[in-house]
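The structure is given below, and queries will be raised subsequently.
Only one protein chain is missing; all other protein chains are in place.
Note that the chains are named A, B and C in the order they appear, and that numbering of residues resets to 1 at the start of each chain.
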Amino acid sequence: MTIVDRLLGFKRNPRVHKIPGGIKPPAFKASSLRSRIMPTPIPRKLIMPLLQHQGVAACPVVAVGDRVLKYQLLAEARGTSSVALHAPTSASIVEISNTLVANGSAELQLCILLEPDGADVAVEITPIPDYRALSHLQLLELVTAAGICGMGGAGFPLAEKLRLSIDKGVELLIINAAECEPYISADEALIRERAELVVAGSKILQSICLASRCIIAIADDKTAAITALVNALQNSSIELVQVRAKYSIGGEKQLIQAVTGVEVPVGKLPSDIGVLMQNVGTAYAVYEAIVEGRPCISRITTVTGSPLITPKNFETLIGTPVSFLFDLCGIDKSAHTGSIMGGSLMGIALPSTKVPVVKTTNCLIATCAEEFPPAAPEQACIRCGFCATACPVSLLPQQLYAFARSREQDQLIDYGLFDCIECGACAYVCPSQIPLVQYYRASKAEIHEHRAQQLQSAHWQTRFQYHQYRLKEQKDEARERKSSRIETQAAKTSNGHFSRVRAREEIADAVARVKARKSKFISSSNIDQEKKD
Amino acid sequence: MQSLAACSPLQHSRLTIGRIMLLVVVACIPGISMATWFFGYGLIINIGLAICVALALEAAILTIRQKNVRLHLADNSALVTAVLFGIAIPPGCPWWIVVIGIFFAIVVAKHIYGGLGQNPFNPAMCGYLLLLLSFPLEMASWYLPSGSLLEQQSFNPLSWSGLQQSMLLSMPFLAVDSISMHASIDGLAMATPLAEFNMAGKSALLAAQESGLSIFARTSGTGWELVNIGYLLGGLFLLYRRIISWHIPLSLIVTVGLLAMFFYAPGSSAAYGTPYLHLFGSATMIGAFFIATDPVSAATTNKGKIVYGIVIGCAIYAIRVWGSYLDSIALAVLFGNFCAPALDHFCRPRIYGHGRSKELGS
Amino acid sequence: MSNLEYQANQGASLWQNNPVLVQLLGLSPVLAVSNTVVNGLGLGVATAIVFILSCVTASLARKYISYTWRFVWYLLIMASYTTILEFLMRAYYFPLYQELGIYVPLICCNFAILIRMEIQSSMLNWKLTARDSALVAAGFLLAIVLLATLREFVATGSVLNDWQLLLATPWLPEVNQSATTGSVIFSFANLQPAALILLGLIVAAKNMLDSRFGFGSTAEKETVKPVTRARVTGSL
Partner (left out) sequence: MLELPAIPIHLADLEQAGTVTNFLSIIIAAALANNVVLVQFLGVSSLFAYSDRLQSAIEVALLSFFVLFVAALINLLLFRFLLAPLNLEYLKLLCFVSISSGISGLSIHWIKQRFPLSLRRQKLAFYLIGGNSAVIGVALINTVSGLGIVESAAYSLGAALGFALLLIAFAALRQRLDTTEVPTPFRGAAIHLVSAGIIAMCFLGFAGPV
């Protein structure tokens, strides 16, 4: 893209705002875009993790030995921050057990293991060709039932996000097609081939969240996809915005800033400033769920990497093992050194290729030693500031790194550790090969732990103080009782008769005094607490 | 099998410190070759000696500190320190001056602080400043091999005899006969035209400047333009490769230029030197592009870098014009280094989502 | 502080708890006049005299000093002794007094003394105070002489140049008492920065000795621990 083009593009899109930072790693999208999206055959085994998104795991409604049909519910959503799970094909349930999945840690997760019978028999589904016939709440119900979560990678449950947006009243729906990771081409392939369906899905989303405007934001280097979208968007109220292609523009907050010029204030959600953002893949899934009536059982996944002979985009069933997809592309086993799920910058290294594709898997990379050499030894930070230039949220990663090493938690918070989106741009450019993101994650965990400990110790301190206070109180009471007894005895001896009423009054007085003192203590200890804070 | 890093990002830009430092050294080459053409081989000998001493010291200290010697030598930081130091000190000064300076630079200014990346002061300039304070005379005299013979006998400092004399100047113990050595160092070139300007009074050099001496003339006082242009080219190369950012050099050069212009204009006697003299008749260019931009000791925020450049620019001008030391780059840069942590603290960028609250649709 | 603790603690002020090398108190005279041993010794002894006298006085008067205004009293005690000392020096050691310049009157705001008065003299009787302050003053003297020796040796290659300045005037009427400039080898050591850097090196050397021979080490523990890079070691 030449400078002239960029200038013209700028003129065409006066709405695009400049965002700080960003990097431009070399793109590897062309190889996987050479062929069209290919539907995968049914594998011999499907692994369905119950937690494929952010939030709470789904609750299985089937038992081992059951036979399920395609589209049948496997697990239902547990509460609002959970999504349902459906059978991708007709199969029998072999096992429900803890299995290795790709979740960034070595932790096993509860999965439903299916053995497809190959017949691919489906249950009845009800397509709704005209979504306008339904109210937005009915549509929301359908979307919830379809078990869709964000397809961009983060995997926030769609229904919950929509509900939040309806409650807060959003004005603008942004469809995120600014796929900026160097290896991923799933969204681009989807737009190229099914632009109309994506646009239809976006319209449904717009009518659900009641936004007055809808914008599709796409990176300006995806020329074929832009052409397809322009054609699909003719006579439509949806606008197309081309943002500059650089890495981390695809992040939710960054894209909102680029499109609207508004920043999401710290501690707030995009819906608080009246914006809802959804991925293109999610829009497509919504189209499928409403117009075709199909729940979310497949997604578009880029399978790429130089050890693969024919990298391509697959329309793959959820639960397909990664090795099955690699074999479909033809893999050079000798060159293959490792696998990545997600992009090369924000993705996770896979512990094994046996793990399944989940609803958030937009890309699978088979790595080779040349492209992904093993991490070089970490050297000293020379404060070159490349990281600060690359940071899309204007942090100072070099300072954060220094504070993380010397464990200065107050400084870390002051310098905005919790504003870090962990995009990894800083670590990508770092000439000292410092795994900066790893430091930040460790520091975040440490600070959380420290805070929990502080709360705990504060709790125990108040308990202890109260204990001390109670002991003292008991002593006082005993003394009081003793003195009052002496008094009453004295009164008895002096007056010659015992007044029951007066004694009761005295007791009531004493109790009131004690209560007053107690409440005073509690309020004073609260004040102390506040002072400490 | 080989493994990937545990934590994202799994991809890397492949730029390493060693490569950055090497590029800085490469960018020095035009300036060094110009200076060599002007001053003879003395500069090359200085730099070579400095590199040898620096690498040996670095390796020794890394061994004492029980670090991985090969890994840390490969970052080439000692190389850059040595080259910048070698450029700064006058050619033809004895070898022990180089050793003392490098020792201070590598041991005190760098490794006492914990090595590369930890030192708040530019090591090369610390070493230079120590020498400037300890041996003011030696540091002010830039010997030119038989400089007085230049015009009369068309003496070439780049010739074999020039090399010989340079060697003798640096390592006097090589001379068998001490008398012959003394005979050959009668040439004394000033460090910079500015130095001559400071020493010879206010107008002597000015007159020479304005009488239209060719900038290619290899006599003392001129020729420094060429050296500066060499460093300017090297600096532009670094800018092009994005090794350094534009903030520090630009703000520094603009500050020095503006100050020179402001103080030059009102005085009819032109007592403080022309902007041209300040920018090209001294070490401003190497200071702006190579020394002030040392990432370890400079400010790191963008706003901080601009203020840092301005602070150094003002310090350079003040020391040059009102101070008693001849060349002020080292002093000014160290002063800037001292201010850098405070500048970084007060010039932090606004983090996304903090502060400004703008409404949608406004 | 109880008597026992005090007994156990004595000697600590000389090295482990040295006012200059550890607490960084009273640095201004140490740094400023340590360019020659003679100067350092002169000012060190003068400071020690004021030190002991002030502490003893404060200890004797501790019952009459009001708590709120005690610092003003302490400063006034020190200032009085300093003024007396200044006059004595002017009478008997005029050349040395000239060499030391402004730093003689400045003894009156030496923090090492002030803090010792605050901690010890307000609690202890005058005998213990005298012993304690003598030790601290010795520590001060030790530091200043150490630094001065180092600086003078590096600068000139010899120590105790102009030793005659230390002799009182009445006994040496004829000797030329003005400071002579010796041959200079490494003039940097005479400059102010060298005082700071060399003192830093002495402190570091002290830390190193302490940790090597296990005198109650004052060096801080290693707080920065490099995080090792975690790797995925699972196989494919």
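Here is the rule we go by: a contact is a pair of C-beta atoms (placed from the backbone, for glycine too) under 8 Å apart; a residue touches a chain by one contact, two chains touch by 3 or more.
This one's a predicted model, so the numbers in the text were calculated from it and none came from an experiment.
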Partner chains on view for the chain not depicted: A, B, C
Option touching the unshown chain, where A:35, A:98 or A:406 are the choices: A:406
Touch residues of chain B, complete complex, unshown partner: 65, 108-109, 111-115, 117-118, 120-121, 126, 129-130, 132-133, 315, 318-319, 322-325, 328, 330-332, 334-335, 338-339, 341-342, 344-345
Missing-partner contacts on chain A, residue numbers: 402-403, 405-406, 408
Absent-chain interface as seen on chain C, which is shown: 21-22, 24-29, 31-33, 35, 71-72, 75-76, 78-80, 82-83, 86-87, 98-103, 105-106, 108-111, 114, 191-201, 203-205, 207-208, 211, 219-220, 222, 224
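By definition in this document, only the chains that are shown with their structure count from here on.
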Inter-chain centre distance, chain A versus chain B - centres from mean C-alpha coordinates, in Å: 50
Centre-of-Cα separation between chain C and chain A, whole angstrom: 61
Where chain B touches two or more other chains at once, by residue number: 1, 3-7
Residues of chain A touching at least two other chains: 338, 349, 375, 435, 438
In the complex, chain C residues that touch chain B: 186-188, 191, 193, 197, 204, 229-233, 235-236
For the chain B and chain A complex, residues of the former touching the latter: 1-13, 15-17, 19-20, 68, 71-72, 75, 77, 115-118, 245, 295-296, 298, 300-302, 344, 348-354, 356-361
Residue ranges of chain B in contact with chain C within the complex: 1, 3-7, 108, 112, 130, 133-134
